[in-house]
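Missing here: one protein chain of the complex. Every other protein chain is in place.
And then subunit A:
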Amino acid sequence: MEYITAINENRTLYIEKNKVAAILAQPRIQRVPGAGANIRGISLYDGQIVVYYRLGDGEGCGIIIKTDEDGLMGITAEYPSQDDIEPSALTAVMPGIWEIKSD
């Protein structure tokens, strides 16, 4: 199965390619005062408010992901890539977002 990989120094995430809405260079992400530690911030994309989640430390690009509820969410990465990997090697992080099983 094809995945877009969000590569960070400390974590690599695998996003189902058919769920990726866009990959943006240097997205303008704004802090949300009082939001939980798992929230990096919010941004506008195509007229919609996108919540960026903190999954890794990268900041170079934003990957916008379609959610099951017809919404959008985002994560950041140092840089994106593409990979073909067996789903059985992965474990779910969030809907549509995976990482390599640790065992």
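We adopt the following convention: a contact is a pair of C-beta atoms (placed from the backbone, for glycine too) under 8 Å apart; a residue touches a chain by one contact, two chains touch by 3 or more; residues count from 1.
We adopt the following convention: contacts and distances are computed from a predicted model.
Q: Quick one: the chain not pictured, UniProt calls it what, "Chemotaxis protein CheW", "Methylmalonyl-CoA epimerase", "NADH-quinone oxidoreductase subunit A" or "ATP-binding protein"?
A: "Chemotaxis protein CheW"
Q: Please identify which residue in A:7, A:23, A:42 or A:85 touches the non-displayed chain.
A: A:42
Q: Tell me which stretches of subunit A touch the chain missing from the display.
A: 28, 30-36, 39, 42-44, 47, 49, 51
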